[in-house]
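The complex appears here minus one protein chain, its other protein chains still in place.
For reference, chains read A and B in written order, and residue numbers begin at 1 within each chain.
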Amino acid sequence: MTQRPPSFVVRAPTGTYRSLNPATKLATAAAEVVAAFFLGLWTGPVVVLVLVVLTAFVAGVARRLGVVAAVTIPIVASIMLINSLLYPGATDVIARIGPLAPSISGFLFGLQITIRLLAASLALGVAYLTTRTGDLLADLERRGFGRRASFIIGSAIETVPRTVTRAAEIVDAQRARGLDTEGRWWRRVRGIVPLAAPVVFGALTEVEERTMALEARAFSTPGPRTVIRTLPDSGRQRAVRWALLLGLVLLVGLRLTGHLAVVP
Amino acid sequence: MGWISRQFTTRTIVLMPIAIAINIVLGATVQQVLKLPIYLDSIGTILVGVVAGPIAGLLTGVLSNLIWGYLLPAPIGSSTIGPFAITAGVIGLLAGLWGWLGLFRSRRGERSSIPGAIVAVILVGALALYTFSRAYASPTDFQNNTGFDPTTLDQSRIFFLVILVIFVALIAFALFLRRDVGAVYAIGAGLVTGIAAAIVSAPIAAIVYGGVTGSGTDLLVAAFRAGGDSLVSATLKQGLLSDPMDKMITSFVVFFIVGNLSQRFIARFPNGERLVSPSA
Partner (left out) sequence: MSLRLAGVSYRYAGSPNVVLSEVDLVVEQGEVVGIVGPNEAGKSTLCLVAAGLAPGTIAGRLEGTVTIDDLTTSTARPYELAQRCGSLFQNPGTQLSGTTLSVWEEIAFGPRNLGLALDEVVARVNAVVSTLEIGELVERAPARLSGGQAQLVALAGVLALQPAYLVLDEPTSQLDPQGTNLVGDALAGLAARSNVGILVVEHKTDLLAGIASRVAVLDAGRIVAIDASADILADERLPGWGVDQPSSVRLARAAALRGVSVG
């Protein structure tokens, strides 16, 4: 009997949308982003936004998607304010208050950019929320991505929290040594090297040991490494991905050659 | 292709995630702690480019942005950084070029390097002058420019002088700190990288975000727009004020770090030979 890895290693994803192959979810997100930017000024963004929100509900990630949307509030506010109040060359200015000139066309322009940005961000957000990084990397590797790219991405994600802690410790230590973070700007500029250099040096101390550890585990063996997790895929999903890719290319082509000018 | 795979030794593969993490963490920390418009979020990228090679640097930059933007959750994750992966890639690529040219090598006490350094300063200064005069010359799209308008030359002159002063001040500071002529090359390389970064970022910022990033610099962009600039031109002008400064400082910090790492350590990287001083 062929031996299989234990079930806690295989970890097949469950859920209607979640169980789709990562490549499918990525292709969908990519197509949605392209549609948001290339399918007219309003149609694409609105359609994609609606589609994305629906998908989020189906996949059960609606609330978390709301959090992702909330993170974009500062930039959305900035876009709306700056374009509503300072849109150059506006002909329908409502009033003039000093340098500020609120206009309808400015507001509409800002709204357009906002919806487009939200549509694209949330499309990628849904992909992120319904796909585990490990699954994505495993699937990419099966498709020929290579162990080194997989290692780099996985290791980077694992290293960030440790580096955050270390950086916080260094900030405290340097503050105790007189690092000025509140004073005049030239004093704060002098804090750049005392802050950045220890963080970098500390992070680099591990390089030799980790290099040797990887070599000791035969990491540099040529050829593909053994696949132990295969994410489920299907002919139907493959067909959908190809269709999305073709549609994407067609859309970009049509838009660039001016055939989509009629689309609002 | 051998040239590319030679950059990706196991040591490089180990360094890259560490560099990516450094980019992300310093990018989130420095600006917050020191409250300066300096991000240092390409320090890891430039480091990898310099010690391992251009393609390694390019990938470090691209992956940093993609991971930061799309694979890390808030509060660390940044929602606006993803599309600038292109800029980050260019920065890494250029850093590889500078490393290969030996620009980040320590030249402590090397009197013979001084004439070369002066030439470098002049060249870089000339490049900056040209770029600034073209970028700030007229309200229309940077690419369509044919010459500069004398009435708007003031704007370009002012901003160029600002950057030049920062350039010279940084060099003076670096020389005072380290008496290492190599700092001039590194900071000059940083200035060129900053200009390139601004040029590549401008259309991205304009198209994806309408020139807005949710930070204070948006007002600057708005001001340029109010003065009649197109969106790309306005974001370019804003970029040319912040990117050169940030990249000059970042490059100097990388130079400082490379100079302080043991020769033993540096020599083991693909580009190590060009970073080890003969005097060592």
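Simple rule for what comes next: a contact is a pair of C-beta atoms (placed from the backbone, for glycine too) under 8 Å apart; a residue touches a chain by one contact, two chains touch by 3 or more.
Being a predicted model, the structure only gives us computed values, none of them experimental.
Novice: For the full complex, which residue in A:Ile79, A:Leu214 or A:Leu231 touches the chain that was left out?
Specialist: Missing-chain contact among the listed residues: A:Leu214.
Novice: Among A:Pro6, A:Gly98, A:Gly178 or A:Gly235, exactly one should touch the missing chain; which is it?
Specialist: Per the contact definition at the top, the residue touching the missing chain is A:Pro6.
Novice: Among A:Tyr17, A:Tyr128 or A:Phe151, exactly one should touch the missing chain; which is it?
Specialist: Looking across A:Tyr17, A:Tyr128 or A:Phe151, the contact with the absent chain belongs to A:Phe151.
Novice: Of the listed residues A:Gly134, A:Gly183, A:Pro232 or A:Gly253, which contacts the missing chain in the full complex?
Specialist: A:Gly134
Novice: In the complete complex, which positions of subunit A touch the hidden chain?
Specialist: 2-6, 8-9, 134, 147, 150-151, 154-155, 158-159, 206, 208-221, 223-228
Novice: Applying the definition given at the start, please give the residues of subunit B touching the unseen chain.
Specialist: So the residues of subunit B touching the unseen chain are 10-11, 262-264, 267-268, 276, 280.
Throughout what follows, only the chains that are shown with their structure count from here on.
Novice: Could you tell me the distance, in whole angstrom, between the mean C-alpha positions of subunit A and subunit B?
Specialist: 23
Novice: Can you name the residues of subunit A that touch subunit B in the complex?
Specialist: So the residues of subunit A in touch with subunit B come to 37, 67-68, 71-72, 74-75, 77-79, 82-83, 86-88, 99, 109-110, 113, 117, 120-121, 124, 128, 133, 148, 151-160, 162-164, 167, 171, 181, 185, 188-189, 191-193, 195-197, 199-201, 203-204, 206-208, 210-211, 214-215, 219-220.
Novice: Spell out the part of subunit B that touches subunit A in their complex, as residue ranges.
Specialist: 8, 10-11, 13-18, 20-22, 24-26, 28-30, 33-36, 38, 40, 43-44, 47, 59, 63-64, 67, 70-72, 74, 76-77, 79-80, 82, 207-210, 212-214, 218-219, 221-222, 225-226, 228-229, 249, 253, 256-257, 260-261, 265
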